[in-house]
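Every protein chain but one is kept in place in this view of the complex.
As written, the chains take the letters A and B, and residue 1 is the first residue of each chain.
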Amino acid sequence: MNKRAATRWVALATVGICVGALAACAPADDNPGEGDAVTIRWWHNATSDPLQGLWADVAAEFEAANPGVTVEVTGYQNEDLQRTLIPNALQSGDAPDVFQVWPGGEVRAQAEAGYLRDISDDAADLIAEMGGAVKPWEVDGVQYALPFSFGITGIWYNKDMFAQAGIDSPPETLDELIEADDALKAAGITPLAVGAGDLWPAGHWWYQFALNACSVETLQTAIPALDFDDPCWVEAGENLEAFLETEPFNDGFLATPAQTGADSSAGLVANGNVAMEFMGPWNSGVIGSLTPEAEVPAFLGWFPFPTVPGGDGDPTVTMGGGDGFGVSAEAPDIAVELLKYIHSAEVQQRFAETGAGIAAHPAAADSLADPNLQQIASGLAGSSFVQLWLDSALGPEFGNPLNQAIVNIFGGVGTPEDVVTALKDTAAAL
Amino acid sequence: MTHHLTAGPAVFAGPAPAPVQAAPRPAPRRRRAVNGRQWLEIALFAGPALIVFVTFVILPVVLAGVYSLYNWNGLGPLERFIGLDNYARALTDPLFLRAIGNNATILVASVLIQGPLAISIALLLNRKLPGRALIRALIFVPFVLAEVIAGLSWKLLLSPRGGVNALLETVGLGELAQPWLANPDIALWVMFSILTWKYLGFAILLMLAGLQGVPEELHEAAAIDGANWWQIQVRITLPLLAPTIRIWIFLSMIGSLQVFDMVWVTTKGGPVGATNTMAVYLIQYGQGQYGYGSAIAVILFAISLAVALVYQRFAMRRDLAGSVTSGVR
Partner (left out) sequence: MTTTLKDTPTRTISAGRAVSSRPMRRRAAFDWGRPWVYLVAIVVVLVSVAPVAYVWIGGFRTTPDINADPAGWPNPWSLENYVVVLTSTRFWGSLFSSSLVGLGTTLGVVVLGVMAAFVIARYTFWGRGALYALFAAGLMFPLTVAALPLSVLLRDMGMQGSFLGLIIPQIAFSLPMTIIILVPFLRAIPAELEEAAAIDGASRIGFFWRILLPLSAPGLVTVGVLAFIGSWNAYLLPLLVLAAGGMPQDLWTLPLGAQQFSTQYSADTGAVLAYTSLSMLPALAFFLAVEKRIVGGLTGAVKG
């Protein structure tokens, strides 16, 4: 009996401790309150330094400049934030005040459901300063969010390997690219890496071919209208198929991830196993983190995607995207001030200096240290129109069906028509 | 960029009778009228569990089921009722049908391959061995490792320059080295091997536990009668182990239908849909379409339920008779 009594006491004590601990960790009062005592919640996707540190500093500075205002800033893992946390928070009525807003289909869906605050007037000056980069976050002429980083996709390449294969200058047309591939293969180098295991890197190839095949009008009207009857969409797939027949990619690309580890497409470039990769502006940082020295390698260069002959596409149209923040419809006015501070020229310059990406604000363009990023920034500046990556532009419903159909072409089990069918079926089910 | 999920119900939860059953026949002595006092006891004892369960599990599940009848992107009000259209769409999508096929393959392979494997290893390990407890613990370790990290590790190990290929080259089998997860023809079997790695330890443990209930006297008696080890196992041990085996088969089937975490982290259903399962399809194609995702979840539930019912009717019935003991021996 003693043992039983002792057990009972231990159990009760444990329960007591637990209850005490639980009570002590009761939720903080998140009522914004009246008057000057306001709490703003800010959610972003930077889970580690340098960017997390930067946002934390920005929050602290804003608090210092605005007494009575508390900023609760938290970074969450990107997929969790985008797919789970923000939609759930919006739906449950508990949206954070300032949060990461993805361009294209997502900002449109959120704006149409009334979750975002119209900042066209409040941030008018800033919008004018930032120029064309803000367009992907605009819905029907109304601005709902602002970008803090924006860049275009291009081909990252290993300058040393190009020299080794006798390629003097980066290819400017698709045929020159194919020639360069042959030269690389002759020198025993795998030309291109693609992270088709993650689906979207393969998707980017098709989007780029679509950009080359479709006229600007088609892009600008067909995508919002979800109308894919134009033959240019099939032509994009056919061009891709033709390119795939030259077998430019690394072995086993169907399972190659984009960024995880040495056998990812970025890792292959970083370790000198592959000469080129078609990827967005973040890639210099990724490749840098995957090298044995953990620095951006000196051999890394960048050139814009080659033009594709034929097709209605405008060669000055580029593809890209970025990240931005928006304000919740129910947020207090001070939240808009925080937004403006985050996107102000000085903070953007600091952002550029961290090397975490290309700042969207033109004034920060000089702060870019990396020559590749400078090239991207000038490519961006020279574009007549920047098309958002199609899976973002169309919306989250399209991402998987579209990318999967594209990967099927890569894997030799799908046709260009299948991609258009996937697009049409998804559109029909909306 | 992985999608993290809860550790949902563990795949192999331990021995259990079929979840849906006719009320088992109790020993006659125990059938008493349930009076008011007993109803109070029942309510008090089962109440808290029932309340918590209904509130946090049943309620959200029912709501999700309701969503399946709508075309809804998860934002804004539920407005567009479309009836069973989501179900029709899922059941006519070749990718989903292929996922069902993959689940069926995993189910059959688990029963036919993992079962005998676990039983054989358990039979061998049932002998007295020094360090038996340690061996048991080490075999169970994969089960303890979080699925997310297990998947990440296997992805690194199976990558072209990963540990598996390196090992093959060291032992001279270099020509077998390949990008294991990139070949659509073998990817499902590679995935199945990973699943076996993760859950075999629990199956072995379960079989070992079942073997503890087989009295040694029977073995000794048979040995005295001249039976060799093999005959003893086949004629005596296995039949007595049959209830355990039947229970494990049931749990294995339900687990195979629900498999998600390991597949998502390792291959995301690729390459080109070779390792797609119903739950993976759900997450991928339910993005921004809550109604569609919910419909797939309901289909998954219905299939699991159907399998459970059929299995219970044909295989488990005799285990339930007399399962309420009126005394053993």
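Following the convention adopted for this analysis, a contact is a pair of C-beta atoms (placed from the backbone, for glycine too) under 8 Å apart; a residue touches a chain by one contact, two chains touch by 3 or more.
Values in this document were obtained by computation on a predicted structure and should not be read as measured data.
Peer 1: Tell me which residue among B:88, B:108 or B:124 touches the hidden chain in the full complex.
Peer 2: From the options B:88, B:108 or B:124, the contact with the absent chain belongs to B:124.
Peer 1: Of the residues A:106, A:181, A:235 or A:263, I need the one that contacts the missing chain.
Peer 2: Checking each option in A:106, A:181, A:235 or A:263, the one touching the absent chain turns out to be A:263.
Peer 1: Which candidate, A:91, A:215, A:344 or A:421, sits in contact with the chain we can't see?
Peer 2: Counting the whole complex, the residue in contact with the absent chain is A:91.
Peer 1: Of A:215, A:246 or A:289, which residue touches the hidden chain?
Peer 2: A:289
Peer 1: Extract the touching residues of chain B with respect to the undisplayed chain.
Peer 2: 1, 4-10, 13-17, 19-23, 26-27, 29-32, 34, 38-39, 41-42, 45-46, 48-50, 52-53, 55-61, 63-64, 67, 74, 121, 124-129, 133, 135-150, 152-154, 156-157, 159, 161-163, 165-167, 197, 200-201, 204-206, 208-210, 212-213, 215-216, 220, 229, 243-244, 247, 254, 258, 260, 279, 282-283, 286, 290, 293-294, 296-297, 300-301, 304-305, 308, 323-329
Peer 1: By the contact criterion defined above, which parts of chain A meet the unshown chain? Give residue numbers in ascending order.
Peer 2: Per the touch rule, chain A residues meeting the hidden chain are 4, 11, 14-15, 18, 21-22, 25-28, 30, 41, 45-48, 51, 72, 74, 76-78, 80, 84-85, 87-89, 91-94, 259-263, 266-267, 270-271, 282-283, 285-286, 289-294.
Everything below uses one rule, namely that only the chains that are shown with their structure count from here on.
Peer 1: With chain centres taken as the means of their Cα atoms, state the distance from chain A to chain B in Å.
Peer 2: Inter-chain centre distance comes to 36 Å.
Peer 1: For the complex, give me every residue of chain A touching chain B.
Peer 2: Those residues of chain A that touch chain B are 77-80, 83, 87, 90-91, 105, 109-110, 112-115, 196-199, 251-257, 260-263, 395-397, 399-401, 404, 407-408, 411, 413-414, 429-430.
Peer 1: Touching residues of chain B toward chain A in the complex: what are they?
Peer 2: 1-4, 71, 73-76, 85, 89, 95, 152, 155-156, 159-162, 178-184, 187, 267-268, 270-273, 284-285, 287-289, 292
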